[in-house]
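Moving on, here comes subunit A:
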Amino acid sequence: MLLAIILTPFISGIAAFLIRATGARRALLVGGALVHFALVAAAWVVRPAPAVGGWLALDEAGLLFLSITTLLFTAAAVYAISFLKRSERGHSHSSLIIHHSSLNEEADDELFTNAPEAVLIGCLFFFLGTMSVVCASQHLGLLWVAVEATTLASAPLIYFHRHARSLEAAWKYLLICSIGIALALLGNFLIAVATLGTGGHEMPLHMNALIASAKLFSQPWLKAAFIFLLVGYGTKMGLAPLHTWLPDAHSESPSMVSALLSGALLNCAFLGILRARQILCAAGLGEFTNGLLIGLGLLSMAFAAVFILAQADYKRLLAYSSVEHMGILAIGVGVGGIGTFGALFHAVNHSLTKAMLFLVAGNILALYQTKSVTAVRGLSRRLPVTAALWLAGFFAITGAPPFGTFTSELTILRGAFAQGNMLVGIAYLALLGLIFVAMATVVLRMAQGTSEHNESAPEPWLSIVPPAVLGALVLMLGVYLPKALADVLNGAARLIGGM
Partner candidate 1 sequence: MSLIIAAILVFAAAGLAALPLRRSPKNASLVGACGAVIGAVLGIGGACGILFSGAAEQIRLNWAVPGGSFYCEADAISAFFLLPVLGLVALAAVYGVGYLHGRERSLAGHWFFYNVLAASMALVIIARNGVLFISAWEVMSVASFFLVTIDDEHERVRRAGWTYLVATHLGTAFLFVMFVMLGNASGSMDFDKFSAPAGTAGILFVLALIGFGTKAGLVPLHVWLPEAHPAAPSHVSAVMSGVMIKTGIYGIVRMLVVLGAPAPWWGGVLVAMGIASGILGVMFALAQHDLKRLLAYHSVENIGIITMGLGLGVLGRATNSPAIAALGFAGALLHTINHAVFKGLLFLGAGSVQHAAHTLDIERLGGLMKRMPLTGLTFLIAAAAICGLPPLNGFASEFLVYMSSLSAVSGSHAGAAVGAIAALALIGGLAAACFTKAFGIVFLGEPRTESGAGAHDPSLSMRVPMVTLAALCVVIGATAPLIVSAMAPVLEPLCGTRAGVDAALIQTTISMAWVVIGGFILVAVAIALALYRRRLLRSREVGETGTWDCGYARPTARMQYSASSFAQPITDFFQSVLRTRKHINRPKGLFPAGASLKTHTDDTFTEGIWRPIFCGFGRMFARLHWLQAGSVHLYILYIAITLIVLLIWKLA
Partner candidate 2 sequence: MPTILATLIRFMLTLALAPLLLGVINRTKAVMAGRKGQPILQPYYDLAKLLGKGAVYSRTTTWVFRLGPVGTLAAVFVASLIAPWGGLGAPVSFAGDFILMAYMLGLARFLTVIAALDTGSAFEGMGASREVYFSALAEPTLLISLIALARLGGSISLSTIYAGLTPNVWAAAGPALLLIVAALLVVVLAENARIPVDDPTTHLELTMIHEVMVLDHGGPDFAMIGYGAALKLWTLLALLAGLILPHTGRTLIDAGAFLGVMFALAIVIGLIESTMARLRLVRVPQMLLGAGALAVLAILLALR
């Protein structure tokens, strides 16, 4: 069954390249997504048995992130249909678009030929597959291979719009992430070195084995290993100051890809760090990791605050907000206690909310043909539903009740205070406030007011339903945390040394 979860995306990906008919390929996209979703949903009922000699197994953490991934992918797949239809239309009426966007510097946005649909859909599936492997892998080496593979699978997606900026974004993404991942590889080796003393030559980098005998490992090497893994996977996760690729990639890729990058990929990298922390906790070095995580976390929030304030590009805004939230996750894990639980819960909330926001941003982009904040006005008059979702998403992402983000952020704060990290808690809260102000300034300016023409434009339901569903889920998590999810969260938190 686990194998099925892994293989479905790869097979459908290959199929996507073979299929000629556009309609069939699109059907395949949604179908494959649904199958994967169904399989993962089934995994909640009966936890799948480990596969490939225990290399692949779903523990709570893996299941959690896998579920987020597949959920977002399904939403993105449905959204992608409307996106593809739209971009077709975009080319047929490109003249009209020029006239529309002749005002702003981004006029050339839609005038590039996009990559062939097969590439998009195929790579989407490979992306999903590699991420599934990341979530399921119980072997550090395999984990590394999979994470690097996600980079390679997603690079073409970022370069979907074939124009200069997206090319630049893809290049930076590829280069920076590859370097980061390379460092993570060194981290893996260092862990292996740490095992040497224990006659562990024969010991593969298998989680269970590592955790079992972690106590014996040489601690300096473990520490070094963690630092390398943190920097390596942290680059991918988007912790400042390693986040540099993130705003470019997110702003230049198609919206549903941005949604997946921000909502799913970053989590997978986070999972890499969590695995490392698992080992160090087992070795009794949990304390050592906390300082690092908190430090990078706060730094990330500060960086995000700096660039969110007066941000001129709303997709970059969302990207920096992802940096902020990755920082929050790091802090949550760093402070430990219920903070860990809060962090994992926040990972769920953030992924849903951010994916929703990126999809909505896609709708805005489709109408206004520009990512420039100053050019988007009177959203609530032009696209009422989208505007409502946009504002709801804004309040959700800034942690206002009754959304799930509020409870998770509050839980992290409680964790910080409970563990005696008063100053961390206060700094965290201050940065949250700062970012709220900065984001409010930008987002409200877009939603309110009047633009030159105020008649409301059509909003295809395919482009509305996915974000709406995601938003509804966040709302639901804010007022009701299902038992099953709570159990998984608790289990995962226990795994990585929280509680």
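The candidates came about this way: all candidates are chains of the complex that A comes from, given by their letters.
Assume contacts are C-beta pairs under 8 Å (C-beta built on N, C-alpha and C of every residue); 3 or more make two chains touch, one makes a residue touch a chain; residues count from 1.
Just so we're clear, the structure is a prediction, and the values are computed from it rather than from any experiment.
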item: From 1 or 2, the one in contact with subunit A within this complex; value: 1
item: Complex interface listing, subunit A residues touching candidate 1; value: 171-172, 175-176, 179-180, 183, 220, 223-224, 227-228, 230-231, 235, 241-242, 244-245, 247, 288, 291-292, 303, 305-307, 309-310, 338, 341-342, 345, 380, 384, 395, 400-402, 406-408, 410-411, 413-414, 417-418, 425-426, 429-430, 432-434, 436-437, 440-441, 444-445, 448-450, 478-483, 486
